[in-house]
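With one protein chain held back, the other chains of the complex are shown just where they sit.
Each chain gets a letter, A and B, in the order it is written, and its residues are counted from 1.
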Amino acid sequence: MIQIETNKTPKCELEIKKQWCKGCNLCVAACPRSVLALDLLGKIKVVEAEKCIACGLCESTCPDFAIRVIKNA
Amino acid sequence: MSFDVMDYFRQETLPHIWCPGCGNGIILRDFAVALERLNYPRDEVVIVSGIGCSSRAAGYLNFDTVHTTHGRALPFATGIKLANPNLKVFVIMGDGDSSAIGGNHLIHAARRNIDLTAIIFNNNIYGMTGGQFSPLTPRDKKATTAPYGMIEQSFDICRLAEGAGATYVGRATTYHNQLLTQLIIDGAQNPGFSLIEAVTHCPTSYGRRNGMASPSDMVRWQKDNAVWIDKVRAGKAEVKDGQFTIGLLHRHEAPEFTQAYMEVIKRARGQE
Partner (left out) sequence: MRELAEVRLMQGNEACVQAALDAGVRFFGGYPITPSTEIAEGMAEKLPALGGKFIQMEDEIASIASIIGASLAGVKSMTATSGPGFSLMQENLGYACMTEVPCVIVNVQRGGPSTGRPTAPAQGDVMQARWGTHGDHPAIVLSPWSAQETYTLTVKAVNLSERFRTPVILLMDEVVAHLREGVRMPDPRQLKLIERPRPQGGRENYRPFGGALDEVPAVADFGMGYRCNVTGLVHDDVGHPSGSPQVTNDLIRRLSGKVEAHRDEIIDYELTQTGDADMVIFAYGSTARTSLRALKLARAQGLKVGMIRPTTLWPFPEKAIEEVAERGIPILVPEMNLGQLVLEVERIAKGRSLVQPLSRVDGELFNPDEILEAVKELKPVKSRKSSKKEGI
């Protein structure tokens, strides 16, 4: 089963499927607010959730469908 | 962006086989977004692909899908479309697949103006076989079969398609996501042969050999070298050596093949 990790940010929920992350760093480079980073194992993690502006760039940049940005209603 | 692209995938087939940072997944996602917006009845959509890393895209999508033989996706798609013109047929091909081994089929599908939407995943290299040059590898770039640099002239596949008769031609990159999605939508709605070149990046077989070590270097390269066609046409930008245009590059109207064949049926039945 794929585990989904949910991270609350001020404007959205960042859903992350760590198992699908291949550690390419594209989302980290794309994020304008440095919300994301790679952990020691080279998998994506949310480091500064409160800075997230819910722009969705990480979601559309990730080639592995590992991030989903669900904007607050 | 609240819908879940996963809705369009055969999730049991994921994660996909592509390398870390490979641009193919980005295009695939943009394609799924385009399908969501196009909102065709899902059972009427058929996705056909050739052989190559990029062509594995078809199998991940939850539609009727065909992974054909190297270079031959278009004639397979032609048979499907002509046999049942109600189907919405998309064709996914790599740059080598579509322009080398499948080059003849490409020009003839364009010439017939058959209602297919072709998406070319252009990573400038043969990815699946490990980095040999393709007809779209730029001059002087390195490949395993051009270890001293590419000496052949490369194709501009968009101009090739236009010259052969395609009625809708556009280009975007994996960096220019929204443009890519829009081109796929408009291309699908064009009643005729549409070709969308998606410039993508193959960090494994192309980037490493050509001074772009990381996927983000490659995406930056796309960002820096893509020039919007509208700006060029308005005289606000120029295309320097090594750069390329993006946007809707060409469009014209012409009779579509399967519709024209309906007229043949009428004539043969003496109805006209």
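As a working rule, contacts are C-beta pairs under 8 Å (C-beta built on N, C-alpha and C of every residue); 3 or more make two chains touch, one makes a residue touch a chain.
Keep in mind the model is a prediction, meaning the values are calculated, not measured.
**Q** Can you pull out the displayed chains that the omitted chain is in contact with?
**A** In the entire complex, chains touched by the missing one are B.
**Q** Among B:Ser54, B:Thr78, B:Thr181 or B:Thr204, single out the residue that touches the unshown chain.
**A** Looking across B:Ser54, B:Thr78, B:Thr181 or B:Thr204, the contact with the absent chain belongs to B:Thr78.
**Q** For chain B, which positions touch the chain that isn't shown here?
**A** Answer for chain B: residues 10, 12-13, 42-44, 46, 48, 58-59, 62-69, 72, 74-84, 86-87, 104-105, 108, 261, 264-265, 267-269 touch the chain left out.
As a working rule, only the chains that are shown with their structure count from here on.
**Q** How far is the middle of chain A from the middle of chain B, if each middle is the mean of its Cα atoms, in Å?
**A** 28
**Q** Name, in rising order, each residue of chain B that touches chain A in their complex.
**A** Going through chain B, the ones touching chain A are 1-2, 4-6, 9, 14-16, 18-26, 29-30, 177, 203, 214-216, 219.
**Q** Please output the residues of chain A touching chain B within their complex, sorted ascending.
**A** 19-20, 22-26, 29-30, 56, 59-65, 68-71
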